[in-house]
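Every protein chain except one is present and positioned as in the full complex.
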Amino acid sequence: MASSTHLDFEKPILDLYKKIDELQALSDKEGLDMTKDIEQLTQKAELLKTKIYENLEPINIVKLSRHPQRPISGDYIENIFEDFIELHGDRSYGDDHAIIGGLAKFEGRPVMIIAQQKGKTTKENIYRNFGMPQPEGYRKALRLMRFAEKFEIPIITLIDTPGAYPGLTSEERGVAEAIALNLQEMIGIKVPIISVVIGEGGSGGALGIAIGNTVAMLTYSIYSVISPEGCAAILWRDAGMSPLAATNLGLISSKLKELGIIDSIVEEPLEGAHTNYKKVFTKMRAFLKKELTKYSKYSHEELTNQRYDRFRKLGKYTEA
Amino acid sequence: MASSTHLDFEKPILDLYKKIDELQALSDKEGLDMTKDIEQLTQKAELLKTKIYENLEPINIVKLSRHPQRPISGDYIENIFEDFIELHGDRSYGDDHAIIGGLAKFEGRPVMIIAQQKGKTTKENIYRNFGMPQPEGYRKALRLMRFAEKFEIPIITLIDTPGAYPGLTSEERGVAEAIALNLQEMIGIKVPIISVVIGEGGSGGALGIAIGNTVAMLTYSIYSVISPEGCAAILWRDAGMSPLAATNLGLISSKLKELGIIDSIVEEPLEGAHTNYKKVFTKMRAFLKKELTKYSKYSHEELTNQRYDRFRKLGKYTEA
Amino acid sequence: MSILDWFATKNSANKSVTSKLDIPGNLWIKCIACGETLYSKDFEQNLKVCPKCEHHFRLTCHERLNITVDADSFIEIDYDLSPADSLDFTDIKAYKDRIVEANKKTGLNDAIITGEAKINGSDVAIGIMDFGYMGGSMGAVVGEKITRCIELATKKQIPAIIMSSSGGARMQEGMNSLMQMAKTSAALYRHKQQKLLFISVMLDPTTGGTTASFAMLGDLNITEPKALIGFAGARVIEQTIKQKLPKDFQRSEYLQEHGMIDHIVPRNKMKSFLANIIEMTNYHKQKIEETETVEQE
Partner (left out) sequence: MSILDWFATKNSANKSVTSKLDIPGNLWIKCIACGETLYSKDFEQNLKVCPKCEHHFRLTCHERLNITVDADSFIEIDYDLSPADSLDFTDIKAYKDRIVEANKKTGLNDAIITGEAKINGSDVAIGIMDFGYMGGSMGAVVGEKITRCIELATKKQIPAIIMSSSGGARMQEGMNSLMQMAKTSAALYRHKQQKLLFISVMLDPTTGGTTASFAMLGDLNITEPKALIGFAGARVIEQTIKQKLPKDFQRSEYLQEHGMIDHIVPRNKMKSFLANIIEMTNYHKQKIEETETVEQE
């Protein structure tokens, strides 16, 4: 495993691999032929791994989605696109570091990238406000989307946020208004919008840049109306109930695909994106290419109608 | 004279009237018939008054434009319009008290009023930031103009400001951007815009809400690229040169009409708007009615073309 | 996030009910804001506003409807929509049971009524939320009814008015609930494209995903005095920033100073205010229609 940070549920697998290593060391040292045993154990480990990862509890997927080594927006921008030119500011208050945006080339053609950006180090995370945008982040996003619309440049949004920043400054400058306006205006943007949740899709703060023609998720990302911790604290008044909350909220990619909330899942390596960046970049590139090709044939009207219809139909209710 | 605050140049007139009063008192007391003397003196005073007011130095008009009893935007709103509903805020940062805006009825039909508002007392002036708007004031103005455009409601802007607020907060939040955007967007607004400078028209801060189909000034208002004091301080490095600066800058209504910078002058009482509110309200009402009637026959395209052409032609230069 | 507000405000909601029940026979009630004892009938006649301190008590959606639209003008639509438990959600109570209880308590199928009505003779599409039904939370039914109400307004080319009081998204419906923010805002996009009027009236309390979608998108955003309006819950914010919040934080007056609210309208002026705005924004269209009628004659 490439990662140095391990999660609880990985322990049985790690134990097995440790045993295999020990066996190998022993065999080398003593000159014994333990090939067969090692083979058997490796096979067992692989089976266990598959079994564990294919049956992860939602709360463990929540942990994977927040994994400190998980690729963040900047990694995708750097590795999938060329000539990224960051464009700053909302033209009225500030430049939010939790949402980055800019022009880049993808397979030779221009795209506008709007992405929520966390950090990997504490310093980076403080600079990025832990990926929690303030109003000016959403306003910058809208400004850049309008720029893209003006020049017929497709938009790609990458979602990775615990939520909009729940702070005084954020409320003062109208974070609710900023998110609301994006929800309204993104529906009418006359270029393709492809949205991918790459880590945490935290509530309205995520939705505020996720009004795509296609909305996708990476396998182990989450998208939720509230964090499982917040939900448990409110409904059960007991943070210990987060695992159950995570299950009930239906926040994992497979469930959301089944519910029709998202359209596609971009496949991660079995053990998570953080274990093999290259693999996930390849999948992401292929996914974006397919989507951009598809929508390049749509007229303005088809694009906005398709996007409207996509969101119009969401929500289950009974009608007598 | 109704006013209690007198300006220097008014002294000779006041002295004469004082003399007349004394004469009257004497005549009453002593039982003498001084009717003829009083009549003569009164005639003389009236002549002097006319002569002085018709030949006011620009610097004295500057003083009249800033007269503490001069009617301010709120006075016009209260007395010329009905059912004023103030509409607050820029929807992203704040509500600027130096620019008020809202819907009202004028002669039975709806109008949108955008007005720079000073105060008359120190307390009011502090609340209104002495009529110096910050970025959010200009952004509120634009928001309300777009509202008016959406519902085909004509716009009336009243200009009365020493200038946009030259403060740190104003710069931080992009006052230059806010003014610039208004200049650009007002050109395209598809309803009539009537702009009247009612007091001080201070530079870019005034222009930021003054892109009208018709731009008018009250007789003793001023409209200037810089305050005479600022100009004197820079060019002569001597604030004492303000009177000459006032003259050179060509900031009075008659001069600006002659130069084609403004289209009309709304007539004030000879001694200034502050001496007879009712009179100036009557003139203002008649002026607005005439203008609104005229433009009510314009199509969207005619309105925006007329406005474009109006500003397009301004500026004198030589071309070989 | 959104639901924290719901809980925070739920307590004060209960308080106001309790203080009413304290007095036997309900002839007298005590103002929770200033402590004044009020004769129940007077209080009702004063539209549930304390005559002493002007505290605006919460109204049910039907009480609100009665004082907002012309008598007998309301034609309800989509009353037969009721919630589905698509996630089989259970916390300390099953969502299914919560639905039954809320219905029993309020007589409503969900936290909103919608329909067509007249205000001083003018046609409007109107939706009124009810905080009494699960804290006015927005699930799929609320979202769908608001969307249809706005679509109706777009189709009929009339103004839309949504009067919100809501704790935000409804957790028990998971992401289906969150998506209502997008859906309602999308409907407003099309309404706006037709140059139609949308007035959002945010009533005490309006928070979370409701504020961060249709409720903030009014051509005019209106509220009553001292209503609680915000996105994140005050307690969450205090935990985040480790500071006390300003005294009037997230109240109408605070929001107006921060540029989000066009006008604060006392309850007894609300109907005439709405009528005035509708009249002024309808003026041009009506003028044209009159001209066309004359020309046809």
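The first chain written gets the first letter, and so on, giving A, B and C; residue counts start at 1 in each chain.
Operating definition for what follows: contacts are C-beta pairs under 8 Å (C-beta built on N, C-alpha and C of every residue); 3 or more make two chains touch, one makes a residue touch a chain.
Just so we're clear, the structure is a prediction, and the values are computed from it rather than from any experiment.
Asker: Give the labels of the shown chains that the missing chain contacts, considering the complete complex.
Answerer: Within the full complex, the chain left out of view touches A, B.
Asker: Given the contact definition stated above, which residue among A:Lys51, A:Arg109 or A:Arg237 touches the chain not shown here?
Answerer: Within the whole complex, the residue contacting the unshown chain is A:Arg109.
Asker: Of the residues B:Leu181, B:Ala216 or B:Leu288, I need the one that contacts the missing chain.
Answerer: Counting the whole complex, the residue in contact with the absent chain is B:Leu181.
Asker: Decide which residue listed in B:Asp37, B:Glu57, B:Glu86 or B:Glu171 touches the omitted chain of the complex.
Answerer: From the options B:Asp37, B:Glu57, B:Glu86 or B:Glu171, the contact with the absent chain belongs to B:Glu171.
Asker: Taking the full complex into account, what residues of chain B touch the chain not shown?
Answerer: Touching the missing chain: residues 163-168, 170-177, 179-181, 183-185, 187-188, 203-205, 207-208, 211, 223-227, 230-231, 234-236, 241, 245, 248-251, 256, 259, 261, 308, 311-312, 314-320.
Asker: What residue numbers in chain A mark contact with the hidden partner chain?
Answerer: 83, 85-95, 103, 105, 109-110, 136, 140, 147, 150-153
Everything that follows uses one rule, which is that only the chains that are shown with their structure count from here on.
Asker: Averaging over Cα atoms per chain, report the distance between chain A and chain C in Å.
Answerer: Chain centres of chain A and chain C, defined by C-alpha means, are spaced 33 Å apart.
Asker: Any idea how many Å lie between the Cα centroids of chain A and chain B?
Answerer: Roughly 56 Å, centre to centre.
Asker: What is the distance, in whole Å, between the centres of chain B and chain C, each centre taken as the mean of its C-alpha atoms?
Answerer: Measuring from centre to centre gives 42 Å for this pair.
Asker: Hunt down the residues of chain B that sit against at least two other chains at once, touch-wise.
Answerer: In chain B, the residues touching two or more other chains are 91-93.
Asker: Do you know which chain C residues sit against two or more other chains?
Answerer: Residues 258-260 of chain C touch two or more partner chains.
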